[in-house]
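In what follows, a structure is listed as structure tokens, so that the remarks can point back to it.
Shown here: the complex without one of its protein chains, the others still in place.
On to chain A.
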Amino acid sequence: MSSQLGKVVGLLLIERFGPVVEKVGTSLYQYGSSPLLHIKKRTDLPLSKVKESLTILIKYQLVTFTTNQNENIANYSLKSERVLLMLRYPKYINMIKKKFGDTSEMIIEELLQRSYITATEALLKVHERLTKNGDNVVSFSQLKNEFVSLVNAKYLIRLPVNEDTDKPVPKLVSNEKEMHILPPIDLNLIQKFKSAENVTFPDNDIYWQVNFDRFHQDMRDKIIVSAFTKKFDENAGELIKMLLQQMYIRTEPWVDVSNPIPILEIKDLARKQKSLGQLNTFFDQYVNIIEQDHSNLIRKAGEASGGSFQIYLKEAYTQFAWEIVEQSVMEKFDTKAARIFRLVKLKQYVEPDMIQRLAMIPAKEAKRLTYQLLEENFLQIQELRKAAVGGSGPMKSFTLFHIKLDLVVRMILELCYKTLFNVMTRRNHEKITNKRIIDKKQRVDTITLGMRSQGAEEDQLAEIEEMITPPEREILERIEKTMKKLNTVELEIDDTIFLLQIYLLCH
């Protein structure tokens, strides 16, 4: 298990749930699945605290449990990958906002914050928030529609339920068929509830949670579309977008290769969109150039009904992973090292002599870079020994360089975790060192806000504002910029993590 990931998980748990929960989580991370008393012993926390922490972690679905050999005891384990997803929440929220608008965004926000709630609860909560903000209040029936759309589009799924109630350790199961069944939301009852009547909702035992996998499909598709847009142009991007869209009709989302997609279907779809003029005019040509491209990600599967095409998803992840690795080599070392790296990639096994000759790098430099790459595990070495002809004389030995992509990808993933940890540590550090001034700013802001609501004069407000001196203001600006940069880069590192993870998932 990666120690870097463990550290990041620790920081995330502290940020969100405080040090006690973190202690329990980290212990689970380090020792793997363990029963309650072991956790207590290792963490040295009172039993009640351990239980409380586990409750929180289970509620947020960061810890799961299974029966121990002794059926009366549960073993708890931490889902570290799931903890890491907390970093992605802003992305999920943003995706829904773009696709479904502000109200749906609020629904997702509620679900992410509370891990699971019933549909009725979600509607009431969002309604309440909207009313409080004084925004245009959306009717319950409209809210219901939004919720239903999210369920239909599979962004929300049902929480698994306990199968056997009489066992000491519950086993949670989710019924494939029921996952996407619409919630029974009774709008009349909601109205009654609003007018303070005592009601029982029909869905008060049906809980919903966010379906992360669905979001990840969207993220994956977006990456593929922008990759084609970048490599070819927007029209090619649009074409791929439609291919992916049609792919889902007959293909499981995470297969290695999609089922064949009839191109006529895509053509029809494109024709319906007026904005795709250029693509429509040259539709067949676009299909051609993408199919004939070196990358080979879209291949013809058959000629029937105008031809059908398959998307080679696994191959796409692999090529993306290569690009990231190549970028790493390039930035960590230089263009020459990247050239050597790609030469080894293209030739698969390369002799040292060949490197200098084909990459056109001076012998000394080529050697230095090759060995640096070797030292940092970007390259592997293989010695081949061949007995001289006739079985006498010195053995001939060849040194060959090659690349183990899986290994390099894992290494870069580690580096991503390390970088995340460093970014988060730095952010905490900046916050702590500037605590005094940040606190002051907050106090001033609260005062101003309070005074403004009491209708204070502008010059009174200005006076308060002036409590922050110009040099302080400068520092504050700098801190703000720093924080922004750290937050952005944190999300961007997560993008890299996502790409590398989908590569590893299918290898």
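Just so we're on the same page, contacts are C-beta pairs under 8 Å (C-beta built on N, C-alpha and C of every residue); 3 or more make two chains touch, one makes a residue touch a chain; residues count from 1.
Following the convention adopted for this analysis, contacts and distances are computed from a predicted model.
Colleague: Given that one chain of this complex has been left out, which of "NADPH:adrenodoxin oxidoreductase, mitochondrial", "Ubiquitin-conjugating enzyme E2 1", "SNF1-interacting protein" or "DNA-directed RNA polymerase III subunit RPC6" is its protein name according to UniProt?
Modeller: The UniProt record for the chain left out of view names it "DNA-directed RNA polymerase III subunit RPC6".
Colleague: Of the listed residues A:288, A:305 or A:460, which contacts the missing chain in the full complex?
Modeller: Result: among the candidates, A:288 touches the missing chain.
Colleague: Of the residues A:36, A:93, A:148 or A:415, I need the one that contacts the missing chain.
Modeller: The one listed residue touching the chain not shown is A:415.
Colleague: Touching the left-out chain: which of A:150, A:343, A:373 or A:502?
Modeller: Answer from the full complex: A:343 touches the omitted chain.
Colleague: For chain A, which residues reach the chain that was dropped from this view?
Modeller: Residues touching the hidden chain, for chain A, are 7, 226-228, 230-233, 235-236, 281-282, 285-286, 288-289, 294-295, 319-320, 323-324, 326-328, 330-332, 335, 338-339, 342-343, 346, 353, 358-365, 412, 415-416, 418-419, 421-423, 425-426, 429, 478, 482, 485-486, 489, 491-496, 499.
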